[in-house]
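To start, the structure itself, in structure tokens.
What you see is part of a larger complex, with each chain still in position.
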Amino acid sequence: MRHAEEILKAVQSGEMEVDAAVEALHRSAYHDLGHSRVDIGRKARRGTAEVIFGEGKSVAQITEIAGSLLAQQQNVLATRVAADKAELLLKAFPEADYHEAARVFTLQIHEVDPVESRIAIACAGTSDFPVAEEARLTAEFFGNPVDTLYDAGVAGLHRLMADVDILLNAKVVIAVAGMEGALPSVVGGIVSAPVIAVPTSVGYGASFGGVAALLGMLNSCSSGISVVNIDNGFGAAYLANTINRL
Amino acid sequence: MRHAEEILKAVQSGEMEVDAAVEALHRSAYHDLGHSRVDIGRKARRGTAEVIFGEGKSVAQITEIAGSLLAQQQNVLATRVAADKAELLLKAFPEADYHEAARVFTLQIHEVDPVESRIAIACAGTSDFPVAEEARLTAEFFGNPVDTLYDAGVAGLHRLMADVDILLNAKVVIAVAGMEGALPSVVGGIVSAPVIAVPTSVGYGASFGGVAALLGMLNSCSSGISVVNIDNGFGAAYLANTINRL
Amino acid sequence: MRHAEEILKAVQSGEMEVDAAVEALHRSAYHDLGHSRVDIGRKARRGTAEVIFGEGKSVAQITEIAGSLLAQQQNVLATRVAADKAELLLKAFPEADYHEAARVFTLQIHEVDPVESRIAIACAGTSDFPVAEEARLTAEFFGNPVDTLYDAGVAGLHRLMADVDILLNAKVVIAVAGMEGALPSVVGGIVSAPVIAVPTSVGYGASFGGVAALLGMLNSCSSGISVVNIDNGFGAAYLANTINRL
Amino acid sequence: MRHAEEILKAVQSGEMEVDAAVEALHRSAYHDLGHSRVDIGRKARRGTAEVIFGEGKSVAQITEIAGSLLAQQQNVLATRVAADKAELLLKAFPEADYHEAARVFTLQIHEVDPVESRIAIACAGTSDFPVAEEARLTAEFFGNPVDTLYDAGVAGLHRLMADVDILLNAKVVIAVAGMEGALPSVVGGIVSAPVIAVPTSVGYGASFGGVAALLGMLNSCSSGISVVNIDNGFGAAYLANTINRL
């Protein structure tokens, strides 16, 4: 939390060893683009590179931030990138990938350190697909093997039970659901792994854009469940990666 | 919807037969107590006697209304009667019964026409007991045989499945749950009978006094489910009786 | 709730009779399309085929699911299908029907077992028409005779009373209303049949997209009323069919 | 809106006539009690004396304000006065009256100019009694003849229709209701007089302390209805008096 000048002075005065200074510099580094201060130190500090939240950013801004990350030899993940923006980004970065349903843009310039234990992603309905996919792509971006179990809502639990091994074999489970959001409660009653619940905005009327699902998950009678923001597939996968690497 | 004077004039003029007039009088009858207009005609019109909503009424008012119903040879059911009021009511009506957990007061002066098909009442947790019991007592008051399956929430579905026959054998199912209110969705995926969902105010924090459960039930991904007000065990049982007698 | 492999092993071991196994297989069947797990067993389990919730599904997905149902000799009903999607679907299934106001898509390949008792559908205003029609088409899809009483809101009750026989002759009544949602309360005071209330998003300002109507219906002072989600004409009719067939 | 000093200077300078100055002084008068600035000019400005909102004021404060009004030969009306405060106030003002259900305290030291046309007050249920009575007492305090029609909710409309003449004969109608608040809509469909709707906090669960009734009334499909705050019987009667005296 102290910036470069102070660190360098400390080195100069002999108060700080060079090794410690290098790490401190890494942790506190950022790249000032005027509109953005790219948190280059995040990888050193938190273990994963900064990720670009694509919503509300222009193509020019995303391009600059991506460039800044690439210059640091960091892979690029941008979420919530609309299709028309992605088209332009792909021209700037032809080697990148865009996943339209999930609105995810990735540019992987080097391998990520893989992990062996698995993440399971279950979702309740076909309409939850985009959020579940955002989670899957994020988890894979960070090097995790993922198994999916889609359209397995509580109105027909046999569809879930048929592939229950996917859940039982995972080190972390992500459960994605809109409408009443009951899936994490049921999953939480079955597995002993931590369950990350993702409410989606799927529904109408009194679903209030995902509020019903969010409240359902926060009030789950199953223990071992925690919740992220509505439609936040990315956040769930980021956390799942953190846990999966413990 | 036309009152006594008009009916009598119609009889006098020959426009209305006596039989029709008697029925019309029955349907439109009420007893004016000043503070209340007891809907004595409800039994003729809707098949069941008026029920006393005990909350916000004084013991004197409940006593008068009960007296008015008894005078019409109608059984008395009062809901949401606090224990201290009940104590006084029981002195006025020693032959009556009071069920403390459910806050239900009943005085049955004659047998109700029994029905053979059964109503099942499931609840998710021990804390939902009072609402489930209000439903059970109401359903039995109207002459229905009831089976119960309590504390069978989705955090341990085997507890529900162990007695799933109770659900499968019922003509109507009442599913009572607080917190995330997921029980009706699961029940609705299993049975083919209509399911009446009752959200309860059980929970804390983001349960918002039952709103989380209410929204969960309104957004159920299972079909064949309808919902009544939070903690409205009475309303669910009233409707269940109506359906069970079809 | 146990899947095919277990059932077959149980038959092999002699633990399960063939007849029971056939029914169990029917009940737990589903068709995995990757994006969707079509609940083919729903008809065996719940008495009616799975219905396609059209919102948030692509034409390709709906086409595949419909094909999966048709392959099982099941009629197809898809709700909330936008007009532009419907146009493409009608090319794929020329024998199907699309009802634009109600956004309902149907393909009936065989007769449904008819029922004699009637369902009444009343709505409060002209603007509630689409939701009322979704209910009517669903109810008829499942084989029920339906009578309608449209634009009969409480601002001019004589319009309702003029055709009150439609309500009195029905085994179940669906009451559809936006704005203050008072219609079900009035209907509930007149009929002895169960009343399914459907709030609609019709209104403006403090109607909050149907919340005012929803709350009004949940707090109805008439008994025997239950409520479904805002604009959920389908759900009301599904439940009405369940009750009408008792 | 200009205070005494300016008015007096204007008289001195000849800019203002004495008569006009007297009226101006009356209109802008207030009595500063430190904690309160009693709006003595309200009677000259608005036609009715200031009324004491009893909630959140101490007995000492109410006593002082009442004294200030009495010193101006104005009658005293205090609303929302709790029973324990009223007991003390009655000792200070033995000639006053306290109406416990309505929590209304009155001290009438001179006759109010009576009005001939009538105000009708209808309420939906017995539990709405306190609010309806606050309205009745306020309306009578201001000199209006009042007719009441209590416990006439929409679950049994014949109870309302039996005394519909009360509504038809009134120059203004106040309709009081909790729960779904449908009464004003029905009344509004019958009468041609203005209807003032008063939502009450009567109800439970999704009534949210009167919000359901409030929203119902704001969204009424009947025209000619306006709404006051939840439980605001006083405000409705104040406005009714204003209209009744036109």
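Going in written order, the chains are labelled A, B, C and D, and every chain counts its residues from 1.
As a working rule, a contact is a pair of C-beta atoms (placed from the backbone, for glycine too) under 8 Å apart; a residue touches a chain by one contact, two chains touch by 3 or more.
The model shown is predicted, which means the values in this text are computed figures rather than measured ones.
Counting every copy of the one repeated chain, the full complex in this structure comes to 8, with 4 of them shown.
Quick note on the criterion: only the chains that are shown with their structure count from here on.
Within the contact network of the assembly, the step distance from chain A to chain D comes to 2.
In terms of C-beta pairs in contact, the better-connected of the chain pairs A-B and A-C is A-B.
Farthest chain from chain A (centres taken as the mean of C-alpha atoms): D.
Residues touching across the chain B and chain D pair largely diverge in numbering: under half of the numbers involved belong to both copies. Remark: chain A and chain C have CA centroids separated by 37 Å (rounded to whole angstrom).
A separation of 48 Å divides the Cα centre of chain A from that of chain B.
The set of chain B residues touching two or more other chains comprises 1, 189, 211, 214, 218-219, 223, 229-230. Contact topology of the protein chains: irregular, matching none of line, ring, star or complete.
Of all possible chain pairings, those that touch are A-B, A-C, B-C, B-D, C-D.
Taken together, the chain B residues at the contact with chain A in this complex read 124-125, 153-157, 179-182, 185-186, 188-189, 203, 205-208, 211-213, 215-223. Residues of chain A touching chain C in their complex: 125-127, 129, 150-152, 155-159, 161-162, 202, 204-207. Chain contact summary for the complex, chain C toward chain A: residues 1-4, 27-28, 30, 34-37, 39, 41-42, 53, 55-57, 61, 80, 199, 201, 209-211, 214, 229-232.
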